[in-house]
Every structure is written in C-alpha cells, then in structure tokens.
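The structure appears right after this line, and notes come after that.
Part of the complex only, each chain left as placed.
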C-alpha cells in the first residue's frame, strides 16, 4: 500500500483499514508513503521497493497521477497487480483497476448542495476557496473544479484553479489541508471580501480552521462551509453545524476492496472489474448534511457517523 | 634570588598531549609573590600550553598545581579568575561586538542594587562604565572617548590595552600575559611594559611570556626558560646575559647546574 | 660570565625618546559626512531600525495600493494574530542564531509539544494544567537533547537539528497516530489549552491573548538580552566562542541553556498554536523552521552570530505577514506571494549589508 503521505488522517485510516483486512484474510501488507503531498519520487521509490520485494500487488493513491504512470507500468511489466485507490491515474487504464472516490463528483455534490441551499442568493454569492497547496495536485483541482461545476460556475480550464472569471469567486487561498492553514487562509479571504457567504474547503481540517477564523469575527452563522472527506471529526462537525455539508468518501472500503482484489489475483489471477459504465470501481461518495436539499441525495449525520472513518 | 618566601603557585610534572603532539612534557613551574617571572622559549616550546594549564583554559593530562600550597584543579578559566588569576591570552579573548565596558566585566557583571538587581538581575550599566573608565584612566593607558563603543572599532594597540587593563584591574593573586606586545608598535609596547611595572608595584606577581629579550631583561626578576615542553632552567637576569639566555633557550649551550636546580 | 651591555637594564636607548612622543590617539581627518552617510551611520547604530523602516514602508505601500481594507485597525491586528506563532518561534530562533547556531527542529518541537498537551488532556484524563506542564517538559527535553549534542558532543547545530528535526517529527506522527483533536472536544474537556485563542477588542482592533503572549515574551527576551549578564553572554558566545570561554563565560552551559530554553519557548508556542487553530493537529507547523529563520534574517540578525535583536525578528515576522496579506488583498496569486517573500529576504539582507559596509 502506497499512500500520498502518512500524516494525513485520511491515508492513515486507509492504512488501518488495509492492515485490518489483510490480517483477516491472511495477506502480508507493507505500507509506504511519500514524504509530503506532491512527493512523486517517494512514491516511485516505493513502487520499486515493492518490485524488489516481490510483491503480488500494489495499492496506490497517486500524488501525481500522470507522473507516476511510468513507474506503475514497470511494476505491471514485472507481473505486479497495480490498483489505484482514491484517485484515478491519468490515463485511468494505466492501473489494473481503480477503487476510487470520484473527487470531481465529491466537489460537484457539495457545490450543488450549496447552490440549492442558498436558493436565490446563489446568484450573488461570495465564494471563498480554501485550496491545498501552491503546486495544485490533482485532488485539489478536481474537488475545487467539481464544486464550481455543481455551483454552476464556468470552469474555463478544468485542469486549472483560478482561471475562472465568474465574479462570485472572490477569493482563492491555500490551506495546506490543515487547521492552521485553513484559519489563516480564511482570515485573508475575509479581508479581501468581508461579505463571503460560501466557503469551499479542500478537506475537513481546513474547514475547522476556517470556522475558527469566522467565529473570531462572529460570522460563523452567516457562512455556509462545505467540505470533502467524511472523517469522523468532520461528520461530527457537520452535526454541530460547523460544516454545512461534506462529501463522504470511504477509504476503509477502498482499502479492503483493494486487498481482497489482490488476494483474488494472487490466488486465481483474476483481475477486478470496474463499475458498470465507469472506467473505475466507484467506492462511492455520499453527501452528508442535516439540512438536505431538494433533488440531491444525502444522508444525515447519524448515518454518516456510522460510516465514517477516523 | 629571593626565595625565602613560599611560592604562591607551583606546578609539578604537568603533561598535556594534543593528539600525537606532547605540548607539555613533565613541566614544572614556580611563581613567587610580588615578582615578575618571564617565560621564554622557542616557538612551539609549550609556553602557551603551560600558562593555559595554569589558568584553567586547558586541563592538563597529568601533574599537580598548587595555589598557596593548596592543590587546585580548575575546570574553566572562570574558576581560575575567581581564584584571582587573570590572564591576557595570546589571542586577546575579547568579544569584538561587545563594548569595552561589557568586555571588561564579562563573567563578573555588576548588578543593580535592591529589587532590580536581586530579582530582575538587571545590570548596572552606569556603575560598570564608570569603573571601566576609572580603571583605564588610572592605568593611564588610553584616551578613549566612548567606553561603550564596540571593541571591534578599536585599533590593535587599543585592544591590547583593554585586555591588559582588564587583567590588571581584576587580578588579585597574579596576572599572566602571553606575548602582550607581539603585535604592538614601539610606543604601544612601551606603555604595556610600564603597565606591567605598575602592576608589580601594587604587589601582584606577573608571568610574562615574550620573545623580546631586551624587554624581558628589562623587567623580569627571574626568567623561566622553556624548551621542548619542559622547564629547562630558571635564571636571574642580573647574573646572566641575553646571549646566555638565548643560548640556553635554543639549545646552543647547556645551562649550569645551579640554574637547573632553581 | 662575560660582561655585556645587554644585561638586565632599563629601557633600550631608542625607547627613551618615547617620553616626548605625541600622546594623542592617532586620529585621521574624518572627511565630512554627507547626509546619506549620517543616516547610514544612525541606522547602523540601532540594528532593528532597518526592518522597522521596511515594515513601515510596506504598510504604507499596501495602504496606498489596497486602501482602507488593508489600513484598518482590524486588518493590522489580524496580521499580528497571523504572525504571533512565527514571532514566538522567531524569538527562540533569534536566541539560537545569536549564539551562531541554527535550529531546524523548532517546528517539530512545537507541534510535538502541542500534541502531547492534547493527548494528555484528552486521553489520559489528567487535568489540563498538568497536561500543559507535561507538554512544556517535552519541549524542554527536546531542546535539551539538541543542546547536549551541540554543547557537549560539539556537533554543528545545523547537522544536529537537521537530524532531530526528522526524529521529533517522526515521533510526533508515530505518537499521535495522526489524530486531530477537535476544537469542540477541547472546549468541553480542556478549555485551558485554548486559552490563548481568547481575544478582546479595542475599537476595531482585535487582540488575542496569543498576540499579547508574543509581545510579552518579546519584551522579556529583549530585557534579558540587553539588561542581564546572561543576555550579554549570549552575544559573547556567538561573537567568538573561544574568546568568551577564555574571558569567563561557560560556553557549553550557555549553549545548553539556550537550546533548552528554545525548546521551552517552542512548547509555549505550541500551546498558543492550539489557541490559534482551536484544535490539536499533528500536521501543523511544518514550515515553522523556515518561517522563523526568514523572520530572523529579515530582522537583521546575522547568521554568523553575535549581532542582532529580538525586535528585529518581530519586525521581520510582521513584514512577511504584511506582504502575505497585502498581496492577497491586492489580488495576486499565492505563488506570487511566495515569489515576493523570496525577493524580500534578499533585498532586506542586501540593504542591511550595504548599510554595514558603508557606515563601518
């Protein structure tokens, strides 16, 4: 199992899920990770280690989905089953299979929820974006752009953040995906435009940070925060009204499915099939909110808590 | 030689090795009250190592040092200073960016009286500056306008003056000077020599390391000749000539028995 | 014995003439100073002046470019809040840099301490004050280990803290299991940990207790550095450690104390960090070493030790904060902010150097 980092709770949970499953069905599992978001070389080295180690299969959450492809090809040439978790590779068929959240879809869900919740006010919303890091890795772009699509904003180049011309996008800032970054980014955006009423955040820690910043100026009630991930602290935050809605993903499911697939491959040589109509096996994303909006499927936080990770 | 008195400081059998070099090889040393003892020797004979061992700057590997008859083992220059031994090192040991006053009182700062000093440990700048200025003028060493200027702005001669003044001002048992005039001009060297004689008049014994024979013979009461890491002889400058001293020091002539025993 | 003229005697012949010599200190005709030169001279005297001026200029710049949104009490105090953590760590880093050292592990120590505080308070059920004390102790121990390796084993600070940076960061992740402790949970169970997040207002200006803490810490550090013997010794050690040792400063003890104190200050910053972000996150503070060094450097403290000031560091941190927020309000991309902070470092140090050179 190769994750992007082993400091982000999302990947930590994924690792835990994988280890649990591996123990259950008797698979020997080793975990690797990049040093930080964007550490492609670290992941390449990890794939190579797996080849050297004689691994049967690799589960990978690629940090740079295009750049990792040659290394993945090497592994597959060496007879290793490679399954992409969480994010698809570019092209998607570079991996034997993908068990992933559709990050774009995750963004779209919260985007349309926000639009529906605001109703008429959506037309002159003031939206702030708490993105990830300056180098704009693919999750960052997909979630951000998905949100815009859901909200009905013209994307311009869907591979780039910040090239949109819609006046409702008042601020993009970087949160590093953690509380401190979310806090500072939110403060900065509020300075830029104090009338912000919608905040998109890359993940729930950033959302928690943004909330703190809003609370400091007494605006926490006027602003809709949406996020992605569905970790337990995040879902609790939805329940407490800190976050309006979040798109829940299922790292544990991805990991255990992946482990099972590898076991199956090792035992019988059978490769997993993608979900019908998609080029990957969708582990699903679900919108979690206690204020469901018409026309958008969602579950409430109680159900969400039951399925949350971490 | 007036050796009726007990020596104030004695060292016996000092050994100091640096890696594969033996800088001190069973060196002995005696200093008597109120005298100026010159230490002479070739480059690398171990003179600086000897006085560093005495002043606590290095810890000898072997040997014993006694101050007033009591064995001592300084672990740092600080301890030697607290025992009243002040040293002017060959490389001066001043902090360039600190002021003259700060340098003079480094490690023995004066604190404000009362609450500020006791509890807040506040320095008494005015008091230190006043005392520093007093010392410098008393020693007639310099005409420095600004006692709070950084040492790095001073000329070599002035810096040497500060170092010597510091040692002279605070030494209560003895003052050691390692080549204090090496980099100085004729006039500046003269001032330092006069200062040494001044200090002696105040009753303090002085150890003077120097390569300048006329200076040594002018001020020294006894001359310790160091050679190959050990004390070769001690001579009285009134009984021997500079030629003799140089001959002993460089190995051109063997010193007489009497001097060896000294 | 042969009788020679060179036997013990008074001064040599040629030295006798010195009595009549010129007693004035050699003084050269100091060519008259231009106004520019005398400004430089004055700037040279007080090292924190350059960063202060750059700070004021950048505030004025953004006040003009961005307008009222930037130049309001609220925004200006917001910058203070944003730089409070970097300011505190910067104070610690300044102490280290003044001794001619560097500490790359400050961020890791800060986060590890905050995580320990959170874990103790939430999971081991100890009272919050005890948890805080344990966190401070952890910071002190981390700093102490750095200090031992640097002062006793005598390894270069850059290398020691490069190593311990990895080590402390790894321990942080292993120990915390990457678990974030949520703000709401802290609020109910251990509000003391969030103490420095509280704030009060004066007009439009908002001051968090964290900001006050930073200002108080800066004031204390300034006092200690300038008005106590210990502070003077910090400068002496950085200036020339050998000279300091020979003139009676216990250099290894000083270094040990400075690194240990740095660890404690970082732990306090870790506590303040909990207040700022509300929650306890093992992922925070990854860039605090670079940020604090940047503040120290822009603040005019020399990386070679012995020269610099706490005030400069605080101004340095504020300059970066002003630029980051100002550029954001002006509408530039975050990447341009990164670029301009890079340029700022070089320009600030360049100006400082230029002043030093010309006005020696």
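Lettered A, B and C in written order, each chain numbered from 1.
Here is the rule we go by: a contact is a pair of C-beta atoms (placed from the backbone, for glycine too) under 8 Å apart; a residue touches a chain by one contact, two chains touch by 3 or more.
Keep in mind that this is a model prediction, so the values were computed, not measured.
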Number of copies of each distinct protein chain, complete complex: A x1, B x2, C x2
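Simple rule for what comes next: only the chains that are shown with their structure count from here on.
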Chain at the geometric heart of the assembly (C-alpha centres): C
If you tally contacts for every chain pair, which pair is highest? B-C
Indicate the whole-number Å distance between the mean C-alpha point of chain B and the mean C-alpha point of chain C. 38
CA centre of chain A versus CA centre of chain C: separation in Å? 37
Using the average of all C-alpha atoms in each chain as its centre, how far is it in Å between chain A and chain B? 72
Scan chain A for residues touching two or more other chains and write them down. none
Per the touch rule above, chain B residues touching chain C in the complex are 57, 76-78, 81, 87, 89, 91-98, 102-103, 106-109, 111, 120-123, 142-144, 155, 158, 166, 186-187, 190, 193, 213-214, 217-218, 220, 237-244
Under the definition above, what is the set of chain A residues touching chain C in their complex? 6-9, 12, 36, 134, 162, 171-174, 176-180, 183-184, 187-189, 191-192, 205, 208-209, 211-212, 216-217, 233, 236-237, 240, 242, 310
With touch defined as at the start, can you tell me which chain C residues reach chain A in the complex? 69-70, 75, 78, 81-82, 85, 173, 177-180, 182-184, 197, 199, 206, 208, 273, 276-279, 281-286, 324-325, 328-329, 331, 333-335, 338
